[in-house]
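Up next is chain A:
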Amino acid sequence: MNTRRLSAIALGTVVFALVVTMALRGSAVRVLAQDSACPTAKDSYTIGFANLTEDIVFTQLVREGMVATAEEMGNVNLVLADNRLDGATALANTENFITQGVDAIIHFQTDEAFGNVIMARARAAGIPVFAIDIPMPGATFFGADNYYAGQLAGEALAAWVNENWDGQADAMLVLELPQSGPIPAARMQGMEEAFQNNVETPVADDMVFHLDSKNTQEEAFRVVSDTLPAIDEDAKIVAVTINDGTALGTIAAVEAAGRGDNLMVVGQNADPSGQEEMIKENSRYLGATGYFPENYGAQLLPRVIDVLECRPVPPSIYVEHVFISADNVCDYYPDNWPDFCSQ
Partner candidate 1 sequence: MMAENTSAAPLLEMRHIHKSFFGVKVLDDVSVSLHKGEVLALLGENGAGKSTLIKILNGDYTMDSGEIYLNGQHVQFHEPRDAEAHGIRMIYQELHYAPDLSVTENLLLSELPRGRGFPGRYIIDWRQAREIAQSRLKLLDLAIDPDVHMRDLPVVERQIVEIVKALSADAQIIVMDEPTAALTPPEVEMLFGIIRNLCAQGVAIIYISHRLDEIFEIADRVTILRDGQHVATKRVDEVKLASVVELMVGREIEARRKTLALTGQESQVVLEVQNLTKLGAYEDVSLKVHAGEIVGVFGLIGSGQLSLTRSIFGAERPDSGSILVDGRECTIRHPQDARNAGIGFVPVDRKVQSLIMGQSVRKNVTLSNWQRLARMGFFQQRIEKDHTRHWVDSLGIRMAGDMEVPIRFLSGGNQQKTVLARWLEANVRVLILNEPTWGVDVGARSDIYDQLEALAQSGLAILIVSSDIQEIMSVCPRILTIYRGRITAEFHRESVSKDELLAAAAGEAV
Partner candidate 2 sequence: MSNLISADPARLTPARRRKWLTDDTLTSLSLIVSFVVLCAFFASQTPFFLTQANLSTIASTIAIVGITAIGMTLVLITGGVDISVGSVAALSGVVTSLLWLEHGIPLGVSTVLGILAGALVGLLNGAIVTYLKINPLITTLATFSIIRGLAFVLSEGQTNLLSNEAFNFIGRGTVAGIPFSLLVMLALYLVFGFILRYTAFGRNLYAIGGSPQASRLAGIAVTRHLLIVYIISGLLAAFSGIINVSQLASSAPRAAVGLEFTVITAVVLGGTSLAGGKGTLIGTLIGVIILRTLDNGLVLMQVSSFYQDVARGFVLILAVGFDQIRLKLGQLQRSKGV
């Protein structure tokens, strides 16, 4: 009790002294004062951003959003790197960032095993780290709320089935990605549980097929094709999928078997190819949860500055998710589909 009061008094005195000096000495002193309160604060910042990979649309959008936000903010100089889906590369990038004297590091890297090493290096150099989508120990997390993102899609699919198929589907395809660990698993669980909990008649357990999409359209096409013979010819089928590509493969397989009318699919990401599929006439793609990778920069960079200027920031910052479908795609991406949105 005593020590807390003491420190409160001490802090109060310091603040009082600061305010008084600031008032007396004017702006030149203000900078000095700010320095002593927050050693990392500066006029402009160099921030290292190492992207997951440059090979996929999602991460390209993340990078573009970062660059645009940095330009807008004016006082941020962004240093870019590519982690190439590889932990060792991420570590090398970290060391490069440290050499280049960055003020903060934003890491989008996949290898959890390297998280500790990367964090140790950054901690030794006194540089704060922000981890996108894949947590690292001691880094501020920024990214998807995976289970919730899954839930949004599952609820939307259940609502559609309740409305159009009298609340009952006969079979459920779950196109997952086991090789990539807990993050996609949380999304899949969110979708599957939200659908079963919200649909009027849940799909029987033995008619729920868990399939490994291997994250490619072909593989989704192949495993769905191979599974269809085990499902009655006129059965109503719902599918929850890990991303748009997998959704496209699933739809292609069911349509190729001539059973497209009895299918409805939801997915994750809502990237342009997924959006294009949703807005087709009589589309079998109901929609997908949006992650808005293009907004990552706008949401994250101000928080990085907050940390550098010693303002409080929560340990985890979540992206705002929205379920994108043909109904609202024009609200979010009007420029992507001018013809469709002008109707």
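Quick note on selection: all candidates are chains of the complex that A comes from, given by their letters.
Operating definition for what follows: a residue touches a chain if its C-beta (ideal position, glycine included) is under 8 Å from a C-beta of that chain, and two chains touch if they have at least 3 such contacts; residues count from 1.
Quantities reported herein were computed from a predicted structural model and do not represent experimental measurements.
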Answering which of 1 or 2 touches chain A in this complex, the right candidate is 2
What does chain A use to touch candidate 2 in their complex?
54-57, 60, 178, 209-212, 214, 216-218, 221-223, 225-230, 233, 244-245, 248-249, 252, 255-257, 271-273, 276-277, 280
